[in-house]
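Written below as structure tokens is the structure these notes are about.
Here the complex is missing one protein chain, while the rest keep their positions.
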Amino acid sequence: MLTNRRTIRIEWGDCDPAGIVYFPRYFEFFDACTVALFERAGLFKRDMLKRYGIAGIPLVDIKAQFLMPSRFGDDVVVESSVTKWGNSSFVVRHRLMKGDAMAIECFETRVWTAYPDGDPEKFEARAIPEEVKKRFGADAESKRGE
Amino acid sequence: MLTNRRTIRIEWGDCDPAGIVYFPRYFEFFDACTVALFERAGLFKRDMLKRYGIAGIPLVDIKAQFLMPSRFGDDVVVESSVTKWGNSSFVVRHRLMKGDAMAIECFETRVWTAYPDGDPEKFEARAIPEEVKKRFGADAESKRGE
Amino acid sequence: MLTNRRTIRIEWGDCDPAGIVYFPRYFEFFDACTVALFERAGLFKRDMLKRYGIAGIPLVDIKAQFLMPSRFGDDVVVESSVTKWGNSSFVVRHRLMKGDAMAIECFETRVWTAYPDGDPEKFEARAIPEEVKKRFGADAESKRGE
Partner (left out) sequence: MLTNRRTIRIEWGDCDPAGIVYFPRYFEFFDACTVALFERAGLFKRDMLKRYGIAGIPLVDIKAQFLMPSRFGDDVVVESSVTKWGNSSFVVRHRLMKGDAMAIECFETRVWTAYPDGDPEKFEARAIPEEVKKRFGADAESKRGE
């Protein structure tokens, strides 16, 4: 299973008056980490949207557990991988690590989506191409590590 | 059960290149709606933190389902209420409505938290004062499930 | 000169570990206030982009002076007006007021812009229609106030 690891420096502007990360920021990190995971699989988002004629991979469901806070100046590592492939949806798991300890675990369910008429209210789920799924699969095993 | 309703205009800067709300923004909305719910219960956050000697009410768990997208220029309404009170934690439910349709449902589990030594890594859950719970109405006592 | 006044509640998530607004947030406020000013002039952004075939009104220049900080829970008022019209560009002035005191003054220079080939790197300034300018002009005088 292809896993991407990304180091993130927690910035001053990521934190709130209690001195810890303002939690919506974590979801910005995770969204960028999903993009980075696809890029690691050889799918640069800008090209991917064009090639497959989709508008994006929006979320339909998200769950997260926050076990430890982080504060500005911390360097954390997010480990991301696809844990489940459906026909048109998939699940990405992110683990935000502080050293060896898991600070946050998040599961994003996303959908391969087109807006046939350019109208986001008329979005349409599309089947994920097999060649996309394969890029995250067994032959990716050898590419582990950063 | 005390419910707060807040109308939110979706701004240009809330939206992504697909023309729909960039999802972490929803969590910024919901966080502000939790604050607004407390204010509606007579607890202005700035005063509340001082009076009760807490640093904040950070999240430990979040779940959300995204049923419909929204785009810039939309006016949506977020309905917020506490659905469960524990000893030191509580659950806030947010429903983002587009007219009569629910576009998003979100459950935030938050903890009444102090940082005894001013160090966010040494946070400490505190018992939520009964007078705080009472402000959200007798119905809340029934501990409606998620 | 048409002026729009918008009250903004400073939210917890707008503030940094020093307890004051993280300054890029002010520019989010001002951007939304420019949109609100156009809407007050009868130009709802989503319709305006379609009707005039433009992609947006991006900034080419910005200046701001920060005279007083604001912190979460503050209610501030932003007064916005167009102070100069050029052929394809215009200047919006925002004054963020705390009571009678001006806390911030900002000047945004923006351009009426199309992306002829759908490529943002090939943006093209367009002449601002006279009917757009007129909406902010003399006959708008009577609409002052909130």
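Going in written order, the chains are labelled A, B and C, and every chain counts its residues from 1.
Rule of thumb we're sticking to: contacts are C-beta pairs under 8 Å (C-beta built on N, C-alpha and C of every residue); 3 or more make two chains touch, one makes a residue touch a chain.
The structure presented is a predicted model; accordingly, all values stated were derived computationally and were not measured.
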| item | value |
| --- | --- |
| Options C:58, C:86 or C:129, residue touching the unrepresented chain | C:58 |
| Touch residues of chain B, complete complex, unshown partner | 12-13, 15-17, 19, 22, 24, 71-72 |
| Residues of chain A in contact with the chain not shown | 9, 11-13, 28, 31-32, 35, 44-46, 56, 71-73 |
| Residues in chain C touching the chain absent from view | 16-20, 22-25, 27-28, 31, 55-56, 58-69, 71, 115, 120-121, 123 |
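Everything that follows uses one rule, which is that only the chains that are shown with their structure count from here on.
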| item | value |
| --- | --- |
| Numbering shared by both copies at the chain C-chain A contact, with half separating same from different | same |
| Whole-Å separation of chain centres (CA-atom averages), chain B against chain C | 29 |
| For chain C, residues contacting two or more additional chains | 12-13, 71-72 |
